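The structure appears right after this line, and notes come after that.
The complex appears here without one of its protein chains, the remainder shown in place.
Let's look at chain A:
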């Protein structure tokens, strides 16, 4: 059965190998360039460090984002082109009548197909992820946004979970709807919805966030998108502590006694220049509340999400096996 699985998969395997080889060549080339340029960033002279850093960011944000999106698309393609047609093609060509009447049960046929091809899906995506993770190491250290939705999903182990999930999802949808095009479209739609919902609604709740009180100091504004001071007081928008995953969109700046920092205080403090104003604020013992996922939770998050996808995949596979057995009874 493993032989048949492989024999029927040969063409797709060749396409995947060719695509992976092309991506590998590009990523190795890009990775070595990133490493060279990163040395330049580290050894920059203070006078042009700003420009060097800016250039480094500029040159690699685009290519790495495209590579990341490709890695996110790989499981969708696997689900659509490997998973969905796995059973529908047999049904449409009526070869299910041939193969399901050999001396093995459909359950064993499906288990073998699922296991072998899920392993191939994981291997292909895993290799891609490994290459991209290695490639982007320096860049990720430099930018420090490992929890970003795209970065998190396109590095390390989570892509394996996506690939296995998408493959089994496609297969099971194909088993139920029995028509290739419908199964492919549904697979893409369901997978896309899951990949949108997980980072936006689910991921941040996988571990209880930490809320800390952070002292307002002179570097606070540089870690934020905006420091707004108006009639309703001072608000910090988009503050992110280095390496953490910020869950705080905006936070009120508070006095030591917990009352809001008012615009009157700001006006009194302001010495007309913004930096002067910040330096003045920093001396006033202000603080704000910051809810986040700490940096050292990156790997727990990766493993939890991987396990979550694998668990759903197992449930889907169990449903598929129940369904294929039920159809014969």
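One rule holds for everything that comes next: a residue touches a chain if its C-beta (ideal position, glycine included) is under 8 Å from a C-beta of that chain, and two chains touch if they have at least 3 such contacts; residues count from 1.
We adopt the following convention: contacts and distances are computed from a predicted model.
The listed choices are "L-serine deaminase", "Aspartyl/glutamyl-tRNA(Asn/Gln) amidotransferase subunit C", "Luciferase-like monooxygenase" or "ABC-2 type transport system ATP-binding protein"; the UniProt protein name belonging to the chain that is not shown reads "ABC-2 type transport system ATP-binding protein". Per the touch definition above, the residue from A:47, A:101, A:213 or A:230 contacting the chain not shown is A:101. With the whole complex as reference, residues 1, 3-4, 7-8, 11, 93-95, 97-105, 108, 327-329 of chain A touch the missing chain.
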